[in-house]
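Below are the structure tokens for one structure; questions will follow.
Right, chain A next:
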Amino acid sequence: MVPLWMFLLVAAAMFVIGAYGVMARRNAIAILLSVELMLNAVNINLVAFWRYVTPENMSGQAFAAFVFVIAAAEAAIGLAIVIAIYRSRRSVVVEDVNLLRG
Partner candidate 1 sequence: MIELGPQSVAFLFFSVFALGGALGVVTSRNLMHGALYLILSLFGVAGFFVLLSAPFLAAVQVLVYIGAIAILFIFAVMLTRGMTRLTETLNRQWWLSAVVSLMLLAVLLVGVILPVWGEGGTNPNMPSTDLVATTVDLGVALVDGDQYVLPFLVSSLLLTAAMIGAIVVARDDTE
Partner candidate 2 sequence: MEQCINVIETLAPCLVASGTDPGLAQFISILLGVLLVTIFPLGGVIIFIWIERKIAARVQDRVGPNRVGPYGLFQNVADALKLITKEDITPAAADRLIYNFAPIVATLSVIMIWAVIPFSPVHIGVDLSIGVLYFVAIGSIGTLAFMMAGWASNNKYALLGAFRVVAQLVSYEIPMVLALLVPVLIAGTLSMQEMVQAQLGMWFVVMMPLSALIFYISNLAETGRAPFDLLEAESELVAGYNIEYSGMKFGLFMASEFIHAFTANALFVVIFMGGWAGPGVEQFPALGFVYFLGKTMLIYIPSLILRATVPRVRIDQMMNFNWKFLVPLSIINVLVMAFLFKVAQVLSLTPPPGLETDFIANLPLTAVLLAGNIVMIIGVLTVLRNTGRRERLEAEARRADDVRAPAPTMGR
């Protein structure tokens, strides 16, 4: 079997790539895409630990299922907000959304 640390390495790499995307991109939708990458990395971690440490207890998979739910809800609302901002400002660059009114 593939050793556990390789799964953790891939998950860490994906998390770090997502973090870079969140911090460095200007477009709001690109930032949301990177957040999805980070959530997926967390899921890989959870399921890998579940499989290798306590495969008889379903806590790891249940936790991963709840992460799915949260990611779906967050993507839906994030994109709704992006669309609403686009409608009023015609731009989705996050640096342009810097006024509290208007």
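Criterion applied: all candidates are chains of the complex that A comes from, given by their letters.
Basically, a contact is a pair of C-beta atoms (placed from the backbone, for glycine too) under 8 Å apart; a residue touches a chain by one contact, two chains touch by 3 or more; residues count from 1.
Predicted, not measured: the structure shown is a model, and the values here were computed from it.
Note on chain A: across the options 1 or 2, its touching candidate in this complex is 1. Touching candidate 1 in their complex are the following residues of chain A: 1-10, 12-21, 23-27, 29-30, 32-34, 36-37, 40, 43-44, 47-48, 50-53, 55-59, 61-62, 64-66, 68-77, 79-84, 86-87, 92, 95.
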